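Worksheet: one structure, shown below.
Shown here: the complex without one of its protein chains, the others still in place.
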Amino acid sequence: MRRIFYILLSNPLSVIGLVLVGTVVFSAVFADFIAPFPSHRGAVVDFSNFNQPPHWPNIFGTDLVGRDVFSRILYAYRISLILGVVVLAIAVPIGVTVGLAAGYLGGWTEFCLMRLTDVFLSIPPLVLAMSVMGLLEPTLTNGMLAVTTMWWPWYARLVYNVTRSEAQEGYVLAAEIIGASRLHVMFREILPNCVPSIVTKMTLDLGFVILIASSLSFLGLGVQAPTPDLGSMVAEGGNYLPDSWWLTVFPSLAILIAVFGFNLLGDAFRQVLGSDQ
Amino acid sequence: MSPVVRLLVKRLSISVIVLIGVSMLIFTIARVIPGDPARIALGPNATTEQVEKLRDKLHLDEPIYIQYGYFVRDFAKGDLGVSLYTNRPVTTDIAQFLPATLELVIVAGMFMIGLGIPLGIMSARFRGKAADNIIRVISLLGVSAPSFVWAVILMLLFAFFLPLFPIAGQISDTLPVPQRITGFLLVDSLLDGNFRAFFSALHHIILPAFALALSGIGQAARLTRSNMVETYDKPYIEMAQSFGFPARRIANRYAFRPSLIPSLTIIGLDFAAMLGNAFLVEAVYAWPGLSRYGVQVILRKDLNAIVGTVLVISATFLIVNIIVDLLIAYINPRIRLAERGGS
Partner (left out) sequence: MSEFLLDIRDLKLGFKSYAGLIEVLHGISLNIRRGEKVALVGESGSGKSVTARIILGLLQEFSTARISGSVSFEGDDLETQPLSVRQGLRGTKISMIFQDPTSSLNPVYTIGVQFQEVLRRGDVQISAKQAEARAIALLEDVSIPEPERVLASYPFQLSGGMNQRVMIAMALANEPSLLIADEPGTALDVTVQAQTLHLMRDLVERKGTSVLFISHNLGVVREFADRVYVIYKGRLVEHGRTSELFHSPRHPYTKALMAAVPRITGGGIPDIAEATDAYLDPMIDHEAEATS
């Protein structure tokens, strides 16, 4: 553990990643206390102060109905993070189970599960999520569902590959010889060896879920107004370029910063866990 | 049968199976949704009778597997049904909008390969040095934003702030559109001998294609780097160094080519992912491609059009993957020669 921290902290890029992720998570959790205008997360209208460039106290300017862009970005972070965590919390167990079963049991189970995975993987991720989302009502729950449908196959593929090579290892054979059940071998023997690659992928993916979710809402297929969302903020502001640049630039940068932070951290994990083996 | 042909046949047949799976999946998703597609298509003012007629025409009252049967029967005749949004055959719509999207994706793919791979090679060759760190940060930034963010930022910088590129569209309004032959504007204008149109189209495509390519460039650079860094530890690289081959030549040939094999599969996937991301870029640059059509039909729950669009995109995706597999077979002598040894 101490060695891991040493490596993490000795690389300036990992430190930056840690700081960025920390900032994003902190501002999402404590948005109520940080945001200068907490009520602006909802359908507030203030026509006395609408479409204003950055100024005090609206440091990122105000939107077309006079809401504080900075406050809305903080609340948008909260929604993005909730979505990311929930999607991974559902997609990872599904994908891991499918991958373990296909990789360890083999035969028809393997054939059917992996062809099913292939089917999901051969629709470009965004297109699949769009179709699911478009056909359902655009709510946060459905958004999570849409992103989950496109996300689990990646974990199935990853765990399948690791399982296939691990299944050849001596410790698996040893467990089988002493009569361990298949479930025991899958979840107690093989799964722990998949954990490093799963954790690394999850860190990277938290950023990518935010990215995909913002893409969906950018196309109008995400969370609906007045809930603040980074993607729909960019889409709305895009109609008022270049004059009201703050409407697009700040939410865009907000996405970039969050995803960049998770990517830096994911890369750092990959290095640490990779060198551990 | 040569090994490459055998590989092609095998990949094609797997792709057909996967495509059938895709059609079932998207067909099911499209039919289990809440709400009556016929009612949505006709609008709230239509009479119950009209709605019933449309439901009947679309076989919406039959069980889903019968509906799928009808779909397969029509599909075999090259008929994907009529779009409820444009009232035209879905195939006509797709034929009209697909080329512009493909053109954008292909140009973006050229950026991705032409910039991403050389950056990755440079990064690997100077690993641990300043050039490597700079390239790594830039490529990580590239993958850290959805393409619409890059589209907006590039537009702001290079169309508004520095007016180097046009803001939107596929070709200048003042120019007559070249005769439609392939549907690819760059190709058609060349075939037409209309160079002004060609340069205008080229001028228009650079910014959206680059915005679309940015995450791919970053991905390709990262992938090329990590695979090459692994290759640099192989004995054959040390052997090349011990014979004094120039560092640049070792990077570009001896380290790059073996590491291209694992990189290519993922680069192919990224290329295909751009088909989806094109939706985002097209929206920003008012690009007359499949995207606006796709978003519209999805928002209107236009069943036939959704199924058709997704199928065409997936088929393109699978074709790209087959091409990548063939490229890998060409580069990797182990695959190319694998089955010759036995005969």
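The chains carry the letters A and B, assigned in the order they are written, with residues numbered from 1 in each.
Note that in this section a residue touches a chain if its C-beta (ideal position, glycine included) is under 8 Å from a C-beta of that chain, and two chains touch if they have at least 3 such contacts.
Keep in mind that what you see is a predicted model, and the values were worked out from it rather than measured.
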item: Contacts of the hidden chain among displayed chains; value: B
item: Hidden-chain contact residue, picked from the options B:63, B:193 or B:235; value: B:235
item: Which residue of A:6, A:30 or A:171 touches the chain not shown here; value: A:6
item: Interface with the undisplayed chain - residues on chain B; value: 128, 234-236, 238-246, 253-254, 257-258, 261, 331-334, 337, 341
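The rule we apply is simple: only the chains that are shown with their structure count from here on.
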item: Chain A partner contacts - residues on chain B that touch it in the complex; value: 17-19, 21-22, 25-26, 29-30, 33-34, 136-137, 140-141, 143-149, 152-153, 155-156, 160-161, 272-273, 275-277, 279-280, 283-284, 294-295, 298-299, 301, 306, 310, 313-314, 317-318, 321
item: Chain A - residues contacting chain B, complex; value: 13, 115-116, 118-120, 122-128, 130-137, 207, 211-212, 214-215, 218-221, 231, 234-235, 238, 241-242, 245, 248-249, 252, 255-256, 259-260, 263-264, 267
